[in-house]
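Every protein chain of the complex appears in place save one, which is left out.
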Amino acid sequence: MRSYVQGPASVGESSQLPLWRRAETIDLVYVGYGLLVVALVLASYLLGALGWLPHDPQAMNVGLINAAPFTPGHLLGTDFLGRDLQARLILGIQAYFLPGLLAITISVVAGSVLGILAGYRGGWSDTIITYFDNLLDSFPRLVLILLVIASFKPDIYYVMVVVGITGMPVIANLIAGKIAFLRQTNFIEAAHALGLPAHTVILKHILWFNCRAALVIQATLGMAEAILVETSLSYLGFGVQEPTPSWGNMVQAGANYFLQGNFWPSTAPALAILATILGFQLLGDGLNNLLEGKRGK
Amino acid sequence: MDAPLLAIENLRTYFYSRARRAFIRSVDGVSLHVAPGETLGIVGESGSGKSVTALSAAGLVSAAPGVIGGRIELRSRQARRNLLDGLERYVRVKERDGRITAVEKDDRGWRRRAETLMEGVRGKEIAMIFQNPRSALNPYSTIGAQLVETIRLHTSVKGEGEARERAIHWLERVRIDSPRLRFDNFPFGMSGGMCQRAMIAMALSAEPSLLIADEPTTGLDATIQSRIVDLLAQLKIETGITTLLISHDISVIQRLADRIAVMYGGTVVETGRAAEVLAPQAQVRHPYTAALLASVPSPETIRRKSYLQAIEGEVLDTIEVPRGCRFYGRCNRVTEAIRENCAGLEPPLGEVAPGHKVRCWLYPATGKA
Amino acid sequence: MKFAAVRPVSRVLARELAVTALLLLGVSAVVFAILYLAPGDPLNVLLEGQSPRSELALGMREALGVPRTWYGQYAAWFGKMLQGNFGNSIRTGLPVLPELARVGVNTLYLTLGSLVLTLLIAVPIAVHTAAHGDTAGNTAATIGAYILSAVPVFWFGYIVVYVFIHKFGMFPLISGTATKQAQAWLYFLVPIFVLGTASGTLSEVIRHLREELSRVLAEDYIRTARAKGAPVWRHAFKEGFLIPVTEIVSAKIPFLLGGAVIVEQVFNWPGMGRMAWQAAQDRDYPVIMGIALVAAAFVRLGNLLQRVVFTAVNPRASKE
Partner (left out) sequence: MKLIATIAVLTLCLSAQAAPKSDGRPDGGVLNYSEYGRTATLDPITSNETISLRITELVFNGLVGIDEKQEIVPELAERWEASKDARVYTFFLRKDVKWHPREGEEARPFSADDVVFTYNIMMHPKTITPLKVRYEFIEKIEKTGDYTVVCTLKRPILNALAKFSFKIIPRHGPTNSQFLTREDPFVRNPIGTGPYMLKTVTGDGEVVLLANPDYFKGRAHIDKFIAKPFADQNIMAQALMFNAVDMIVLVNPRNLPEVQGDKRFVLQPYNALSYSFFGYNVRNPLLADRRVREAIALAVNRQEMLDSFFNGQGTVISGPFAPGSWAYNLDVKPLPFSPERSRALLAEAGFKPGADGIMEKGGQKLALSLKVPIEKESEAVKRVVLAFQNYLKSVGVAIKVEFKEWQAWKEDVFLEHNFDVMFASWVFDDSADISSLFHSAEIGSWKNNFGGYSNPEVDGLIVESKLTLDHEKRRTINRKLHAILADEQPYAFLWTLTNYSAYHRKLRRVQIHPYKFFSFADEWFIPASEQK
């Protein structure tokens, strides 16, 4: 049962309702939750960076290992070394923050450049770039990262560089596809006809107006993927190394006690990962619906 | 006049603009009827609600809230029923001084109800052809396959070979060149005109009682347009099919329509036999119809080499519907006597002559609207 | 709906195989570069625990037939690879290719199984959302799927193992051929269930299918189909379902192969993923090269499938 109410029709033709009043409620909820998660991530990053933590994340209380939540002094309990989980959870995002941003910038910037080259210039640059994209896509993601780390250094920045590079093809294809679509509607010829210089056409019209929504969405997904990849690597021992906390290595450390019935040490960071990635996914979806217009129906 | 094949009474189809939190009153109380074998031409500027009326008749309106009131009586050989029967059970409407202010509609419920109502009607009794034919055909299957599908769906012909022959027969009737070859062509390989012919063949191959043609010639270039119009005229004679023709191009309407309905702002402002409505110097004519005719080159205007008059002002914004006559803002024949009425009160669709109705205070109704 | 003429499909096959060959070459070059640039010496795994006076190390290099210069090594490896000899694993001495074939089948089984499961979950949600818009049901399902694809794979694996043990009282580990456990087939499904749901690809598969199907359902020819009273599904199937599914499948195989590495560890599944991890640790470069190539072949196979389906279905493509 859907209801529609006729508001005061006085709103003029030009002054459309602001975006958030117009959007479907579900999209608002998505974007709202997404932004909440981003805010929390930023906050915990700042808290971690400035060191305002309830406990010293490194302080060990060897007598109090894997304590349950709400034990006195430790709101969320302690990990396998008796360190405060709450402090480490707040700090845990820090491991992803800068490396994650690095991964995103690589894939978005480099991806856009490749996409533009392939889509706009076409010709031989297109074939080379599609070859390069296919090459990167041919690697099983985790195996390539594993190879780089085992050969070089288990460092989160190495991981994120590889995640960034392997994220380029998706964005390159996306932009090349968009350009092909715009060319079909001879949008680009029209822009040229107006005598707009190439860079404004590319940067302003293609990238900013047409692709910004897709790029933002890819960025949010990129961050989500960066976190998941690091968690998997932690299981293999190649994630962020102790004593620096990261949600990934916390889940791994906690998981050792999971099958013995002690769920909490791995569940807490896993829920943190889950909530954050869900936030990124929903933010991506919500923005997509708002910026790219209504769903197909 | 014998009983109409299709009778639309007080049809209302609204849409909802989230941007302005208001109803778009595309079809705001339209009543029309089409007699068997007759071609009713609906003409009007774009945005006057003519296409929405057609889509509502065929039950193809999917946007929200869609059809919210009225009756569509279909009396064809196989089906005699009101296509909006029981609509009121799914729609609750709140009115305030004659104007709908809120609508509550059970979309899912009505859609299921409409499907049962349309059983054996959509595609069988009522067939439709659309504006840009090339995108209206399924690009992933051949013309022949799409034709065969309709034939096997809606006619007694079930056998593969038989259906194929029937399809080729129809391609011949729509005068497609080398139909046996075209049978295996894909839409993208054919011209707009060719596609439209295929669309027409596909529609008619179901042997429908009523053909709804929604802007069939728009989007085609001029020479092709006239050939398609000739084809439609030809088929009308050959099959005697009842047609609901929608077009903003008066010359197409002149050429094909037996009766005409002029729509403006979601309502019918004038309806009558083609000869009467389009007669060059008819005394009784709705100002909008006059303006429309004046903006189209006719042999007479060419002879007088007079300038064509454009109708000033914009098309009516069907969200802020004025109280009085919808054309009042752009009408140039308002006299002092009727100005007060024109501004404040919507004129009824009065009968000024047998079968000829006009919705204008210049011609106060002799009979009931 | 008869497929377009076979000739264009064969043309695509030929072109695709050529591209695949080039790509595999590229993959091997990239992997070799990584291994070569890496500090440390792959042979150290053997030198462990004994002091390799230079002549012993040299002795070993000949034993393994390791030429001096890097391009020499690559050329030697490439030459042998062409005759199907992928060299022998440094750690186990086994020839790489037969080992990969035996082990690759398990991973193929796991990957395809989980791919099918991912589609079984994603397709209904995507189709329902595209067809009926956001109802409470499919929004909840979509969010549920997003949650599932945000879960760390091995943690989810542990949950499943725990549930299996304590709720069903069965141990979800396939035993080797040595001892046959009763419901062996059931144990085959558990890793597939875990990788199928929690491989992190579920959300993107749903999003892609939903967007494509919604776009197609808004096309003109679907409105014609409804006007014709023809079943919408028959018309929307090709462009709205078949092509997007093959697209997303071929795009997601690399991620599934990645996920397989983890699931194979948790469930003791004798697959290529586990071998890749061991080889990466030991820097067993013949095995790493072999795995990279076989995995790349998997991915290209998926891509080939997608290209073939696209060409066969899309008349315009086959006419190019």
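Note that the chains are named A, B and C in the order they appear, and that numbering of residues resets to 1 at the start of each chain.
Simple rule for what comes next: contacts are C-beta pairs under 8 Å (C-beta built on N, C-alpha and C of every residue); 3 or more make two chains touch, one makes a residue touch a chain.
None of these values were measured; they are calculated from a predicted model.
The undisplayed chain touches these shown chains across the complete complex, A, C. Only one of the listed residues, C:88, C:114, C:129 or C:250, touches the absent chain: C:88. Residue A:65 is the one among A:65, A:161 or A:196 that touches the chain missing from this view. Chain A meets the missing chain through residues 58-60, 62-63, 65, 80-82, 149-150, 153-154, 236-238, 241-243, 253, 255-260. Within the entire complex, the positions of chain C that touch the omitted partner chain are 39-40, 44-52, 55-56, 59-60, 63, 88-95, 102-103, 106, 158, 161, 165, 169, 171, 173-179, 181, 264-270, 274, 278, 281-283.
Rule of thumb we're sticking to: only the chains that are shown with their structure count from here on.
The distance from the centre of chain A to the centre of chain C, with each centre set as the mean of the Cα atoms, comes to 22 Å. Distance between chain B and chain C, defined via averaged C-alpha coordinates, is recorded as 54 Å.
Shown for chain C are the residues that touch two or more other chains, of which there are none. Across the assembly, chain A contributes residues 24, 297 that each touch 2 or more other chains. On the chain A side of its complex with chain B, the touching residues are 1-7, 9, 11, 13, 16-17, 21-24, 297. Note for the complex: chain B touches chain C at residues 58, 60, 108, 118, 122-124, 127-128, 130, 132, 135-141, 145, 149-150, 153-154, 186, 188-189, 199, 202, 206. Every residue of chain C that touches chain A in the complex is listed here, in rising order: 19, 22-24, 26-27, 30-31, 34-35, 37-40, 130, 133-134, 139, 143, 146-147, 149-155, 158-159, 161-162, 165, 200, 203-204, 207, 211, 213-218, 251, 254-255, 257-262, 265, 273, 276-277, 280-281, 283, 288, 291-292, 295-296, 298-300, 303.
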